[in-house]
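Take a look at the following structure, please.
Removed from the display is one protein chain of the complex; every other protein chain stays in position.
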Amino acid sequence: MDQTDALRTAPASAGLALFQPKGVVATGERNLIVTAVLLMLLLVVPVVAAAFIIAYKFRAGNQRAAYDPNWDHNKFLQSLWWGLPALVILCLSVLTWRGAHDLEPSKPLQSSLPPLVVQVVALRWKWLFIYPEQKVATLNFVEFPENRPVRFELTADAPMNSFWIPQLGGQMYAMAGMVNNLYLMASQTGEFTGGAAEINGRGFSSMKFTAKAVTASDFSVWLAAAKQSPRGLPWSDYLKLTQPSENDPPAVYSWYEPGLYNKIVAQFMAPAAGSGEPQLIMPGM
Amino acid sequence: MWHFIFGNLTWAALPHEWFTIGGTAAMFLMAGAVVGWLTYARRWRWLWSEWLTSTDPKKIGVMYIIMASLMLFRGALDAAMIWLQQAMSVGASHGYLSADHFQQIFTAHGDIMVFFVTMGFLAGLLNIILPLQIGARDLAFPFLNSLGFWLYVAGAVFVNLFFVFGGEFAATGWLSLPPLSELAYSPGVGMDYWIWSLQISGLGSLIAGINFIVTILKMRAPGMTLMKMPMFVWSSLCSMVLVVSVFPILAVTIGLLWLDRFFGMHFFTSTGGGNPMMYVNLIWMWGHPEVYILVIPSFGIFSEVVSTFSQKKLFGYASQVAAAIGITLLAMLVWLHHFFTMGAGADVNAFFGIMTGVIAIPTGVQIFDWISTMYKGKIIFTQSLYWFLGFVATFTFGGVAGVLMSSPAADFQFHNSLFLVAHFHTMVIGGALFGIFSGLTYWFPKVTGFKLNERLGKTAFWFWLTGFFTAFVPLYILGFMGATRRLDHYTDPAWQPFFITAGIGLVIIAIGAAVQIAQLIVSIRQRRDNLDISGDPWNGRTLEWSTKSPPPFYNFAVIPEVKSRDAFWEMKQGGRPQPVYQDIELPKNTAMGIYVSAFVFLAGFGFVWHIIWLIVLGLGGAVTCVIIRALDEETEYTVTAAELASMENNHS
Partner (left out) sequence: MNEALPAIGFQRQERVAFGFWVYLMTDLISFAALFAAFSVLRGSTFGGPDGADLFNLPFVFAETMLLLVSSFTCGLAVLAAEQNKQPRALIWLAVTFLLGGGFLALELNEFSRLVAEGNGPQRSAFLSAFFALVGTHGLHIAVGLLWMAVVALVIWRRGLSSKNFSNLLRLGLFWHFLDIVWIFIFTIVYLMGVL
């Protein structure tokens, strides 16, 4: 039996995926979301309530309500109206700053284990995963051990895309000729849906993959099996993958064209003058 | 020879699919009905000389609003088609639309709602109300006003033209990010229709922006200093400053995309050294301020409405002005929050995130000030005020969602999800559109001379509000479930009930819109019961209420002297001086705006289909018409003091 058969069905529904994180990054992001929302509601709920209570109290029909048509200024209130939102935003800014730095996708995650490197190529309309250290590759599904950081190195050989596994953590763009790093770490085993979040043509909706977190020993077992896969990925077969197609079944390649990933990235860069390896462009502003 | 005459246009471009045939047939039927009625009623000359060639901003404003309403219908039809597909297309079912067609529909939906509906309503309201509020007789450049309107119309026709020629629109999302929008991935003409409909209508917006700024800064009634301008004028000024600041960027950005596509250049291509990230930066440098262009005028409308119906001075006027200016400036510093996921790094992301959060401060101040305005007021619950209260209920929570996404680490999970879609619909519907409805109902009697039916208006409001929540709360939840936007198909059956609920919300909104149409019809039929004879139906505070309803074509027989912020309110306390009439000059009608925009339209068509002679003809014709207009010395006519006096006395 082909070991990918089991992956042809999508993982079970994750419900409110963002609130059921299965990874450290997604958990951090969930906590930030909840904290920020509660902080804002602290101000917003009373304001909305006040709006309706005041509107009702000072209705024209209410003879007992005061009427002061010329009251249009009050220094104390005015400073309060600027101060209150400013205070909330100040607190939020601290959260924003800390969140942006703690959860920066390109920042390595703290762990005693070295990160597993997985190079990701967004194609039309499928995901190619390359394991440069293990020398295997997969299509439309990725497997990695739990509790060990994974460094996804994202690029594209297709229109710009966005790589997203909601239960493990937020997105990062995959762009042709560039490499973006995204660190994620699953805190338990399981199968999670991942996919494309940026419109990229006809097959956009079907561009899904399964991310499977397993125990370290299961990962070794899987890896050994993958090495036995009858399929390989020479450059000519890779070029076939770059042709538009949808709903390709998951596949495992026991070997791939040497230097495949760099070759894919380098296609979009200037033919380097003289020097050997082309310089990877890291995206910035 | 064929290629010389018709460029890339072939017989295959003519309608042959159900939606293009349907769209074409619908357009021809509508056009046929209008032409038939005009001919039957012998109204051609009336239409041409009283309306189409008019330079009267009040009439141009009405034409804008009619156009925007038509486009709202088109955009809503798109929304319905999107919903129907998403409600059906789960698991084994793939709905009734192809992925490509579905993508074209949501692209068109977004562009139409932003460029042709909201911008159209805004331009309409500004045209009608601004000159009246500042005590002016027309805009600074009446011809440019007409030209701007007709360019907007040309853009609107362009966005529908693919039904007849080509059969496809862009399928790339409303901002058409490259490299997807480049020739390599989108070879069809749909993308070119997108470019030229935005380019042409954007040119119209830019012209209108310049016109309004000059009008506000140079044509206010004597005595109306900047700090005595009504809040709607201030907010319009802020919005138009944003227009002239960022629409040139839009023009350049999609111009460069066009160069890539037409000449094979390499600005945003993946190959040749092009840089798609530059497009993303440039388009959002326009795109984010654009959101504020849409929403700031609504803030101004609410300031007028709340103050009028609380029968009280606006609380914290100076503070509100500062807030509006603050929002305007900050709006230009936050564009990067649309792509935190591009990998700019923690410092850059955090900076733009915090700047975005800071915008919430002046926005919050405005809401506090409106609540303070209601405090110790005598509040009359008209339909206009209902829209304000609906705005408070929706916009604040949409704002929470927005500030939440301004935090990069949170945004990583919301980027391009349905949560984001729900957020900006909350801002644009709950913020901009509710404001526009509030303004339309508030100023309706000024334009027509009779009030809108209140009961039906409030009924429509309740449908809109409940429909809005029913339609968009499920989208927030779907965002939490990990659903991205723009899905023509999904596999998780747990999502389907939410999509269906959203669709029910859409139906409720549609009922609300139907009630609004009924309201208009009923109000017209019962207009004699709701006549606004005084010109001041709401006991208003600002100058537009000091003239008749509808205002005479010259707006004010005598330009009023302004002494305080609530100019008309003060006048009513004091008593008006005996008018002394003088000769006035007014712009003549001109058809040149129609001609110029028709030539620009032809040039655009030539660009889409690579018809070189048509491009030359279109551009040459447009330039020639502009020169002819510039050489015309007789663009104005005089109304004498005696004529004014007799008209004023006859009316009153």
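We just call them A and B in the order they show up, numbering each chain from 1.
To be clear about the criterion, a contact is a pair of C-beta atoms (placed from the backbone, for glycine too) under 8 Å apart; a residue touches a chain by one contact, two chains touch by 3 or more.
Quick caveat, the model's predicted, so the values are computed rather than measured.
Peer 1: For the chain left off this view, which of B:M27, B:V157, B:A221 or B:M265 is in contact with it?
Peer 2: B:M265
Peer 1: Of the listed residues B:S197, B:N211, B:S239 or B:T341, which contacts the missing chain in the full complex?
Peer 2: Of all options in B:S197, B:N211, B:S239 or B:T341, contact with the hidden chain holds for B:N211.
Peer 1: One chain isn't shown here. Among B:P248, B:P552 or B:G621, which residue touches it?
Peer 2: For the chain that is not drawn, the touching residue is B:P248.
Peer 1: Just checking the interface: what residues of chain B touch the absent partner chain?
Peer 2: So the residues of chain B touching the missing chain come out as 140-141, 206, 210-211, 213-214, 217-219, 244-249, 251-253, 256, 259-260, 263-267, 269, 271-275, 278, 282, 582-583, 585, 623, 627, 630-631, 633, 641.
Peer 1: Even though one chain is hidden, which residues of chain A still touch it in the full complex?
Peer 2: 270-271, 273
Quick note on the criterion: only the chains that are shown with their structure count from here on.
Peer 1: Chain A to chain B: how many Å between their CA centres?
Peer 2: 34
Peer 1: Once bound in the complex, which stretches of chain B touch chain A?
Peer 2: Contacts found on chain B: 99-100, 103, 171-173, 177-180, 185, 270-271, 273, 276-277, 281, 310-317, 319, 336, 339, 341-350, 353-354, 357-358, 360-361, 363-365, 367-381, 385, 389, 392-393, 396-397, 399-400, 403-404, 406-413, 415-417, 477, 479-482, 484, 486-494.
Peer 1: Under the definition above, what is the set of chain A residues touching chain B in their complex?
Peer 2: 10, 13-19, 26, 28-30, 32-33, 36-37, 40-41, 43-44, 47-48, 50-52, 54-55, 58-60, 65-74, 77-78, 80-82, 84-86, 88-89, 92-93, 95-97, 99-107, 158-160, 162, 164, 166-167, 169-173, 175-177, 180-181, 193, 195-206, 208, 267-268, 270, 282-285
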